[in-house]
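A single protein chain has been omitted; all remaining protein chains appear in their positions.
Should a chain be cited, it is by its letter among A, B, C and D, assigned in written order, with residues numbered from 1 in that chain.
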Amino acid sequence: MRHPALLDAALARRLGAQAGGHGDHGHAHGGHADHGHAHDDAGHSGHDEHAAVEPGIGGLAYPVAVLAMLVSFVLSLAAVVKLGSLGEHAVSFESPVWHWIDTGVFSIDISMVIDRLSSVMVLIITGVGLLIHVYSGGYMKGDPGYAKFFAYLNLFVFAMLMLVLSSSLLGLFVGWEGVGLCSYLLIGFWYEKGWPAEAGQKAFVMNRIGDASFLIGSFLLVHLFGTLDLSDIAGSLAEKLAANPGMQLELFFAGLCLFGGACGKSAQIPLFTWLPDAMAGPTPVSALIHAATMVTAGVYLVVRLNPLFAANPNLLFLIGTVGALTAFVAGTTALVQRDIKKVLAYSTVSQLGYMFLALGTGAFSSAIFHLATHAFFKALLFLGAGSVIHGMHHEQDMHKMGNLRKYMPQTFLTFLVGAAALSGLPLLSGFFSKDEILGHVYAQGGGYYVLWGIGILTAAMTAFYTWRMVALTFFGPERFDKKHFQPHESPLSMTLPLLLLAALAILGGALSFPPVFEHFVRVEYLRDWLAPVTDAGTRLLEEHAGAHELEHTTEWILLGLGALIALGFAHTAFHRFKSGIATDEATFQRSPLRARFLFEAWGIDKAYTLLVVQPVRVLALMIAAVVDGTLIDGFVNGAAQAALSSAARVRTMASGRIATYGLWMGAVTALIAILLVWNR
Amino acid sequence: MSPQLLQQLFTADALWALAPLIALCLGAMLVLLSDILPGTAGLRRPLFLLTIAAAAYGAVHGFGAPEGTYMMGSFHHSHALSAWTVIFLLSGLIAFEFGQRYYKEEARFLAEHDVLMLTSLAGMVMMAGAADLLAFFIGLETLSVPLYTLAGFRRARSDSVEAGLKYFMLGAFAAAMFLYGAALVYAATGTISIEDMSGMGSTLTEPLALAGFALIVGSLFFKISVFPFHLWVPDVYQGAPTPVTAFMATGTKAAGFAFLLTLMGQNLASGKPVLPESAAWIVGWIAVITMAAGNLGALVQTDLKRMLAYSGVAHAGTMLLAIAAGWHDTEPHGAQTALLFYMAAYVFTAGGAFGLLAWMESEGGEVTIESLKGLSARRPMLAAAMAVFMLSLGGIPPLGGFWGKYLVFSCAVRADMIPLAVIGVLMSVIALGYYLKVIVAMYMQPQTQSHSAGISPRLAAAVATGVCALVVVALGMLPSWVLERLG
Amino acid sequence: MSVPPSHIFLLAALLFAIGAAGFFLRRNVIVVLMCIELMLNAANLTFLAASRMHTLAHGARPDLQGPIFAIFVIVIAAVEAAVGLALVIALYRNKQTVSLDDVADLKD
Amino acid sequence: MDSLTLLVFLPLLGALVVAFTPREAVALQRGITLATLLAVCFIGLQVCLDFDGSSAAYQHVVDIPWFALPSGGGSSVPVHFRLGIDGLSVLMIGLTALLGPIVMLSTWGHITTRVKEFMVWLLIMQSGMLGVFLALDLVLFYVFWEITLVPLYFMLGIWGGERRLYATIKFFLYTLAGSLVMMVGVILLIYQLKTADVAKLTEYASSLDSTRQTWIFWAFALAFLIKVPAMPFHTWLPDAHTEAPTSGSVILAGVLLKMGTYGLLRFCIAMFPAAAIQAAPIMMVLGAAGIVYGAFLAMAQFDVKRLVACSSVSHLGYVLMGLFAFTQAGLRGGVLQMVNHGLSTGLLFLLIGMIYERRHTRMLDQYGGIASVMPLFALFFTLAVLSSVGLPGLNGFVGEYLILLGSFQSQPWIAGVAVTGVIFGAIYLLMATRKLLYGPLVHAENKRLSDLNLREVGLMVPIVVLCFWIGFAPNTFLSRTDASIDALVKRMQETRVALAAGAHAPSTAALPTEPDRR
Partner (left out) sequence: MANLIFYLMAALAVVAALGVVAARNPIMSILALLGSFFALAAIYLVSGFQTLAALQILVYAGAILVLFLFVIMLLNLANETKLERIDLAMFHGRKAVWTFLIAGALLGISAFAALAIVPAAGDAPALPERGIDELQPLADAMFSRYLLPFELVSVLLLATAVAVLVLAKRNRGPLNLDQGGEST
């Protein structure tokens, strides 16, 4: 692999295999079987065996699921309205309590609590969820697992709601694992192809690593607080800490362990590698689970237990660092992806990194703000990408697209909105949420300046890869094979959600404008709304480090810088790529190693395979063969062998000769006599 | 002999105490007469059974008779003796029943066979009841001489004769050892009465006495076949006619143990062991080594009879552990109770197993593991009985053998010989290794040989098998049957 | 006779050991039987020596246990000889030999 | 006749009846067996429902004198036929009774030869297992304990796979070796305390001197550890499972292994608290090691049945660890996890049996994509796997969580290692699921597989229901163990205090004292 051209050829083959093999094959099982094979070079042909099934009773799945979501959304709205009407002092209300597990010392009770934080989450989950349900009806039409899909999807929403509504950390964990399960099932939804099942397994196991850490965290909390009730923990933490400063260290570990769990679920370094693979699932799943909701559960957890994290500035800095690094690594990776969903996936990881960066500064409400806006525009982008894939007959490689704006205008326009929001073009939702975060980071000073620098760099890259994607997909020459098919616009059931989400992506910034906008209009709905939840943490933080407020001039400068960078890099990218894929090819030609390094997300996944997965596999085989088979079982069988071989030796005594037998008798008799006399 | 002397010797109690012995001796003569007198040959079997029944009646009656020494110190009657006698009689009965229709060319000597068996039984009773060394020695010879002959009973077969000769040569050697030992003990103590010896204290630990006891114990070890006095066992068991083997494996062993218990003071008024205390660990280790040797020996056998012979050695080792514990057992009659139960179960188990072998042999020659394959399909009841015997021999509850094992190891534990007990129980694992081999062959492997000989219906053997199996199960479920009579 | 008892015992022990050695060494069944007789005689000698010793210790009151035992031993010796020789005859009939080397077919 | 005696003897009676049916009357034999087991199941569940969890006393006690054992100094120890239930055994009774008919129903598919014999052994097995859990007399317990060896021996040996003879003898001898050492312990204990009554023994055992306690503790523990099987003594299990017929595997995994953990709880811990406290770190390390080691073993398997067998080693490591944490949570989790393992692993073995009956191979590489042709099978298999990996909402999670929580309270570092089992468990079970159910249908034979039939679904339904029930409302089950476990924990704490007050401090000073907040 010395020769650059050779390397490139190999790489291209690989990319092709990946793009094709990992193609999201959408609904077109029977009708486009020939084309499916064209990209299905891994030899998976199983899925073609099934003709599209008759809708039958399965056809009911869609209306039922959507109706359920609709009811759920309406109820959520009602709950939020009720919550809002309760006033400043009653910040939550609760369902009846279910005594789940009696541990003998304390009882783990579960109830559904809605407070200001969960109300935001609930709205996002049911709202975005509803739209995605509607969208899926069109996207999944004709799939043999149609009904199963909606069952899983509804189950997911149930688990996600359980996660955000549960009053107890363990109840939260039920949802936490529940969404993991649904994620596993949905990633592997097209299991006949093989690798989606593998991707699902990878996601589950990676999540489990985080969950193990989560469990330890929960044990520590039980040890410290004697309960798993979230509001009890959050409420009593400050008091307890004041009474017993020595628990700081234990709190640190508890927080660290829970953060470990969050890393798994929210795809942070070092556990982020499952999320790009999770794109094996149907695209609506990617939108709902792997962009808008589930992956933000980690953010939710940290905000939910914000005093625990706020109690320790070092922990916060650690979280911020992890977030920033994740944002940066994933951002660089997204720069060179060819698979449209992969770009979005790495972008999601990167944006999640932003959220953790926000958490790291103690800006809990900013994290939730970005969570919300990200849910809108990333869902929009994924659904848009889904629409593209759908229209392109499950082609995901952007190098084989181009000029699609001509064929799918609605998709194009909404996608454009999403891209603008993601890249932080001024006055769109992403602009506000991202700059709020960067502003907070800058305000912390000290080591945070470094993180801020990384954040700015990432913002630049975000703008770059977003517009590269737009340009490659919707502009430039048509690189697909027009003889075989004609890209087409998606049905209304798919475009309608796109439009609604586009609206949200544009307007989402209104949830919370930067403080400097006070001169014009004071809109800090979200921050105020969340204040009862985040106050405890903020107060703790201020005790340690004092408040950090930015001067207005600085803030203006930062805002301007953000806008400038976004616009600048968006422009550059768009111009470089609107004419075709030459720039990409140049990149890969110029320094294939670096390109490949970026393409493979800094080789982290490979490193895991090499350093963890393979050794574990080898170790398991070694244990089974050497330790178990040879040593332990060898001991057991050896005992049997020893018995047999000593039996063979004993056998020689029985020579059949009377004299020998007599000799033995005489000998032992004499021995007994001697011993008796000796021991007299 | 004056009438006074006769009256003094033969009191009613003494007569009851000696009743089994007398019955057996008389029975032996009557059977012999039936052979000689013309037209009475058909009486042989009823006479034998009657004799056993009469002796058994005497023994059972003996449970109520007062314990004590009779015949001026030759014979000691105890309830344990009655129990031992019952065991001997059962052993003889089982061997006799399985011996029906076993012999072919030797059939004309069947009356002699029965006479020898009854005489041998008389010898056993004498051994168990012996109160002095002389009475024991005579009992021993009365037991042995007929058995030598019975072992060589199929005199046209060289292996039978070899078995008889081997048994005889080594038996005579052991008898010589016993005699020399008895002489040394007598020299040291001035008495041949065991009762008298038991109170002698330090005299019993003089070198002369110790050497004597070593020789006596050596000869007893030969009879009960413990390591390394067991080497004859597989050879002789293999060569001897199988019903005789059953008899040897159960009865002879029981008699040897009965006398060992006497030497351990269990049947003496003083209750004190005659054998020196320092022998405890020696005997204990011999017991454990015996278990090992027996079980290991059995492990590699393919001939079932030889395997059972070695297994018998291992069982002797187990039983010897109770003897070894006798010095320090806090339960005065612990060893006696344990061994009686053990033997009671063993008589039916080993008797039944050997008996089944005899039955199968008469159908198709030698019984090997190979020939057992698929037995459960051919002869389900027979296989089931054999499985019961094997599991009981292995000491699996709820079968009789388990409680025997439990009681014996209880003795060892009470005597604080826990290491020996642990090693001992672990030897059972090896034992199960080969008992299971039999079950595996019968139940889990397909038939590999042709069995053309067909089934020989033998009512006596079938009944005996059934009864043995049932008793083995019953002893396991309701050990109180026996235990309460011993307690 | 004023030989100390221990000397008589010693003699008996010697005879017993020689008999035992013969039992181990010889291969002719009949000779081996004779060796057993030798051992029995050693036992008898011991019985009588012990009897004599105890008689002396009891102040010349005869201790009859020894002689009685000895008589029984002689009877038993005869019995064993008879049975043993009968077995030898049976063996000879089967194998035309009286060598113990040929009596080792039954073995492991 | 009272219900507990009936529980023990009804199956035996059934066995006797079956034994006297003609050999060819297979339907009759199956019918009688099923009826008997259903009756036992009904009685057993009734007994569990009647059980009062707020009392630590033995309930439904049956006490019939049996015989007396000589016990030194001319005294004798009466041995009784004494049965009873308390919080430690109630769940096991329920589980055993429940699994009976299920196992019976599963035999339709794979026991086609020598049906009569199998039914007899199955019934005897049921008797023996119920006896083990019910016996309140040490001797009686031991008798039942060993009896259970025999039926399984035959079930493995006659109806097992190719290497069944090796496996069956290994199983028998290995576990027997442990039992026999325990026998010496039983004898010694009874001799020392002059009683065989478990209640009295539990009361008096602490009066023994500590060396003796320790020895007897280990004599018992060895037998139980082998049966469990704990880590270095486990090698018989994969072999036995692999070769056993489905029903044998289900019994083995479902109930038989629990006899070991139950024994540890009832005898080792409850009788010898001081020795148990000293042994606790070793036991917990064994447990944690078992969790990880079993998982690694499972990862390396190609035979799905063997994989599940190895997973048993891992799962029972949890139980071992939980029991020896001596915390409320740990003990509860341990007791509950015994049931959980019985259900989920039982379910897995049933499923593997069903697919084996169709395809006659258990090699993972012979499958793939089964989910497409056997969706019901896939559903149940996934459920079983999820229950086994401890997904919240299913039974496995509650047990595992309580165990890990309890262990963490007592030995944080050991528990920390054990938590990794959560990861490894997911790895090997999901791997098996993927290789079995997912991917393309590459083997032509698999395309014609028929999905589960009504019988097969029906026999699994009760288990699945219980999985969810325990997952969502474990208190139904935990509450029955309350009083007994409270009493036990109290006893352990008192013992710990006494040990700490003694001359030498126990090595387990790290054990925390739980605040009693109830």
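Quick notes
Convention: a contact is a pair of C-beta atoms (placed from the backbone, for glycine too) under 8 Å apart; a residue touches a chain by one contact, two chains touch by 3 or more.
Given the structure is predicted, the values throughout are model-derived calculations rather than measurements.
Within the full complex, the chain left out of the display is in contact with A, B, C. Of the candidate positions B:F96, B:F153 or B:F389, contact with the hidden chain is made by B:F153. In the full complex, subunit A contacts the hidden chain through residues 659-660, 663, 666-667, 669-671, 673-674, 677. By the touch definition given at the top, subunit B reaches the unshown chain through residues 1, 5, 9, 18, 21, 25, 28-29, 32, 71-75, 109, 112-113, 115-116, 119-120, 122-123, 126, 134-135, 137-139, 141-142, 145-146, 148-149, 152-153, 155-156, 164, 180, 184, 187-188, 206-208, 210-212, 214. Contacts to the hidden chain, counted on subunit C, fall at residues 1-22, 24-28, 30-31, 33-35, 37-38, 41, 44-45, 48-49, 51-53, 55-57, 59-64, 66-68, 70-72, 74-79, 81-83, 85-90, 92, 97-99.
In this text, only the chains that are shown with their structure count from here on.
Chain centres here are Cα means. That of subunit C falls 65 Å from that of subunit D. Computed centre separation for the pair subunit A/subunit B is 78 angstrom, with centres defined by C-alpha atoms. Listed for subunit A are residues 640, 651, 653-654, 656, 658, 662, 666, each touching two or more other chains. The set of subunit D residues that touch two or more partner chains comprises 173. Within the complex formed with subunit B, the subunit A residues making contact are 640, 643-644, 646-648, 650-651, 653-654, 656, 658, 660-662, 664-670, 672-673, 675-677, 679-680.
Of all residues in subunit D, only 170, 173-174, 232, 234-236, 293, 296-297, 299-301, 327-329, 331-332, 369, 371-372, 386, 391-393, 397-398, 401-402, 404-406, 408-409, 412, 415-416, 419-420, 422-423, 426-427, 430-431, 434, 437-442, 472-475, 478-479, 482, 485-486, 489, 514-518 touch subunit A in the complex they form.
Subunit B contributes residues 329-334, 337-338, 391, 396-398, 402, 406-407, 409-410, 413-414, 418, 421-422, 425-426, 428-429, 432-433, 436, 439-440, 443-445, 478-480, 483-484, 487 to its touches with subunit D in the complex.
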